[in-house]
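Note that one protein chain of the assembly has been removed; the remaining protein chains are unaltered in position.
Just so it is clear, A, B and C label the chains in written order, and each chain counts residues from 1 on its own.
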Amino acid sequence: MEFDDTVAVGILHSLSGTMAISESTLSEVEKMAIGEINASGGVTVDGKTYEVTWIEEDGASDWPTFAEKAKKLIDQDQVPVVFGGWTSASRKAMLPVFEAKDAFLYYPIQYEGQECSRNIFYTGATPNQQAEPAVEFMFKESPVAGKPFFLVGSDYVFPRTSNTITKAQLASLGGQVVGEDYLPLGNTEVAPIIAKIKKALPDGGAIINTLNGDQNVAFFKQMQSAGLTPDNDYYVMSFSIAEVEIDTIGPEYLADHFAAWNFFQAIDTPASQKFTESFKAMYGEDRVTNDPMESAYNMVYLWKAGVEKANSFDDNLVREALIGVTFDAPQGPIEVMPNHHISQTVRIGQVTPDGQFAILSTSDGPISPQAWNQFEPSSKGYACDWSDPDKGEKYLL
Amino acid sequence: MPTPGSPLLELVGISVSFDGFLALKNLNLQLAAGELRAVIGPNGAGKTTFLDVITGKVRPQAGDVYFRGRSLLGCNEHQIARLGIGRKFQSPRVFEQLSVQENLSLAVSEPKTPMGLLRHHLTSTQRQRIHHLLDVVNLAPRAQHRAGSLSHGQKQWLEIGMLVVQAPRLLLVDEPVAGLSDGETERTADLLKSLAGDHTVLVIEHDMEFIRRLQTRVTVLHQGQVLCEGSMDQVQRDPRVVEVYLGASQEQQP
Amino acid sequence: MTLFFESLFNGVAIGSVLLIAALGLAIVFGLMGVINLAHGELMMLGAYTTYVVQSIFKLPPLEPLFGAYIFVAVVVAFLVSGLVGLLLERSVIRRLYGRPLETLLATWGVSLILQQFVRTVPLAWSTGLWLAALLGLAGPPVVNRLWGPRQRPWLLRLGSWAVAMAVGVVSAAWIRGTLPKLARASARNVDVTAPRWLRGGLDLGDWTLPIPRLVIIGLTILAVLAVYWFLNRSLWGLRIRAVTQNRAMGDCLGIPTQAVDALTFAMGSGLAGVAGVAVSLLGSVGPNVGGDYIVGCFMVVVLGGVGSLWGAVVAAAGIGVLTDVIGAGRLLEIWPRMPAWLQGGVEFFATTSMARVLIFALIVVVLQVRPAGLFPQRGRMAET
Partner (left out) sequence: MANIRSRWPQLLLGVVGLALVVALPSLVSPFRLNLLGRYLSLAIVALGIDLIWGYTGLLSLGQGIFFALGGYGTAMHLQLNCHGCSRAPGGLPEFFGLYGVQQLPWFWEPFHSPWFTLLAIGLVPAAVAGLLGFLVFRNRIKGVYFSILTQAALLVFFNFFNGQQKLINGTNGLKTDLTRLLGLMVGSDTMQRYLFWLTVLLALLTWLLCRWLVRGRFGHALLAIRDDEARLRCLGYNPTPFKTMVFALAGALAGISGALYTVQSGIVSPQFMAAPFSIEMVIWVAVGGRGTLWGAMAGALVINMGKSLISEAWPQTWLFIQGGLFLLVVTTLQGGVVGWFQEGGPRRLLGRLGLRPRLSTYPALALETRQEGED
């Protein structure tokens, strides 16, 4: 294929360190999407076709490094866009860099919300697109409906904030939270937490789990051996466990527990199957796809659509053009909303013994994202709208 | 305050044991001010342990050590050193990365605190002492050389120099002539003799010729106890000494 | 009363993981004065070994025996980590005896390399590699013992290395073929699934004892007894103790001190491998698993006193119980009518992370009273 020119985008995930396990899959998917875009004619701007190439940097699971590498991609390599990040901490570290330099970051992970930067485009779920429906499901429809809740998470910002919201939500639903605990990052001794859960939920209940990476393994293994299993009415709803994680934890430990996502590999639509098949063809038959990967895949396509709509690579033009762009994603149709988040479909899945999810419920069509949470008192009544200069980051509805 | 005539150093009933092995047993010893005393004894007699007790490195299980009438038990090594007890170790221990002069200036410095070293320069008296000592121990030409580059004998002397430059009341000298040539041994003996009087000197040594040259009172240690005391001739004639010493030396000396 | 036993059990359970992880470290540190910062990575190798053994036991001919794979894994992990330890001692540590700080830094370098090694070398190939190294090293002595000394030792050595390489390559290729999961290098964690009998809990009325914890406690007791027996009752143990106390004298008495060093280090490393099997039952297995445990191990060694097996046992149990009592907020249950100001403080520390902070502070306090640990070794050489 002949291109008139090339455009290099920035990819910034952890390729080394603890987060490399998860983040490297995003980098793989983004490269796959770029390959697909090139195969179908690249990006067209002003009648010229551009081949998309990439400059990849390693965030090394270290937040300051993310900030440094973001500076490098913007200043040194002058990329028009950066796809990157996973942890909230890495996003928070990069945010001032992108704001100071008025550049644009595309961030693919479901997160705690309470943020709405002009210089970030969020393609993951906000709490009302994942956590809130999940908690509502546990409280109303799950096998432990009506029973008390225990919240457990890793000790950093996403679990803490997410649990603050969950507590506010359960209070308004009339549910009961009987305890919460946080495991420091890098610590896998979960025995004290399990002892607390056992004490707080003597007759079973719902456990909302926002543990991170490796810690899930220890948690589920020891939950099972302590007898806190679905058979005994202990059901865990996890916000960070997708197909990739099941693969490394082992379905034996996870079977019958729940997760909430926008995308599951098990979604039975042509777009979804094509996505999974392309990925397997490129990276190996035994690989699986999951929600963060789908989200990363979407954001590359949304960027292309935004650029072509703006007819320019310029950040500020793309930023405006992006709002209202739609894409037929593997999860179903999505649309970019004025608050730099996207509307998405919400699904609840239950882990099956073969390491996949059985989809139990699907929302009626895409749900609009709320950057500012409506259960949390400090942000209640606020919204974000970048299409209107008078509203911006945070305005009262 | 020590009364005149009372001993400078007094060990009373010292016992030390390591894991059940009694290194010192009820050891008693007195040293008068200005005295030069030699201590001999076969290997394992407890000579070095006895110095360790005085300098605070080893705490005895029983007994007490008095220096100028004051108990040393409970004092740290550096406190004891500051009271005026200097020690030369068995194998020469000098600071090999420092030059000869730097070794001596560390020893002569006063007060020996971080701020003392940073704030005060060496006084002219202190510098004179260093120069004098460099001449005495014959190291003036090598003053700027690293101590590590000195020969064994020169290190021995440097260490003695470091002791003397502090002007301690009591010098504890552990095997000062081990590995020295005859000439050097002779000079060392003369040096120690010249120090006695102004200082009190306690010498531990294996070399009988050297001890004889010191012409002084000798204490024989055996199995952690004082076996006998007297002049070299007296001691050598004592049958007990002959028995333990010669007997032991036949077995143990290589 | 249940509270007391539950707390005790939890504490002992946490402590036993610490102890089994720290045991090898304590031996190497206590006997050789070597701080091995790659100890955690040797554990990681043990955990990966468990994964490989488990994967092989999932294949049809062995599948009925799956429930027993863990026993095989313990032995193989001991051999693999011991072998790596042996190579490490021969190549690096040996040059650094008497320079503990340098050893510490060098072993940190080794730990980085081992971490990156499991990320970049597919498990199939590394399995082949360790197998080949094991056969190549063990071949000549075994042949000599079975059929008497050979006439041309170099030929034997050459032959055994050739056979070893062939076996290594063939087995690596076979694993690549039959277990595609092991064929590709990956920075991702792997799933070690305990056999079914090891996954549940033992029900005692309203109290459940997790079986993996019981097994680890058992394994730890066994390991401690084995180490005790080895050091105090066997010939090599006698030699090790002799060399520890006086190396020069040991040399003079004809004790092969170099072999003693190598053996001690290999044994400590092998124990790390066994610890790796144990932790794979509890948590994740990945390149970073070593880092999670190493500082805890050091705390046990420092608190217990160098070279004291008994000290390590008490320290591990103590830290374990404290972790549980503080971290799970049990103080409030033990003493429900605590004054309010104290209650605030207790709650502040009643999280796992703050419990760690407090325990470290306590260790520093203990060291003020007993600088050489709880059970220091006494002796003439104690302080120089």
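General observations
Here is the rule we use: contacts are C-beta pairs under 8 Å (C-beta built on N, C-alpha and C of every residue); 3 or more make two chains touch, one makes a residue touch a chain.
Every value quoted in this text rests on a predicted model; they were computed, and no experiment measured them.
Taking every chain of the complex into account, the chain not shown here touches A, B, C. Which of A:Ala89, A:Ala125, A:Met237 or A:Ala321 touches the hidden chain is settled by the complete complex: it is A:Ala89. Remark: the omitted chain is touched by one listed residue; of C:Leu101, C:Ala248 or C:Ala340 this is C:Leu101. Touching the missing chain, out of B:Thr49, B:Gln166, B:Thr188 or B:Thr216, is residue B:Gln166. Summarising the interface, chain A meets the missing chain with residues 15-16, 56-58, 60, 62-64, 67-68, 71-72, 75-76, 87-89, 92-93, 95-97, 99-100, 114, 155-157, 160-161, 164, 182, 184-185, 187, 377-378, 393-394.
Residues 29, 33, 35, 92, 95-96, 100-106, 108-113, 115-116, 119-120, 291, 295, 298-299, 301-302, 351, 353-354, 356-357, 360-361, 363-364, 367-368, 371, 383-384 of chain C touch the missing chain (whole complex, contact as defined above). Listed by residue number, the positions of chain B touching the unshown chain are 55, 57, 76-79, 81-82, 86-87, 89, 93-99, 102, 105-107, 109, 112-114, 117-118, 144-146, 149, 162, 166.
Quick note on the criterion: only the chains that are shown with their structure count from here on.
Common neighbours of chain B and chain C (chains touching each): not present.
Closest to the protein's overall CA centre, chain by chain, comes C. If you average the CA atoms of chain B and of chain C, the two centres end up 48 Å from each other.
Our note on geometry: chain A versus chain C, Cα centroid distance of 37 Å, whole angstroms.
With centres set at the average Cα position, the gap from chain A to chain B is 75 Å. Chain contacts: chain A has no residue touching two or more partner chains. Residue ranges of chain C in contact with chain A, taken from their complex: 6, 10, 13-14, 17, 119, 180-181, 184, 187-194, 199-201, 203, 208, 210-213, 281-286, 288-289, 291-292, 323-324, 327-329, 351-353, 355-356.
Chain A contributes residues 16, 18, 20-21, 24, 155, 181-184, 186-193, 195-196, 213-218, 221-222, 224-227, 244, 247-250, 252-253, 284-286 to its touches with chain C in the complex.
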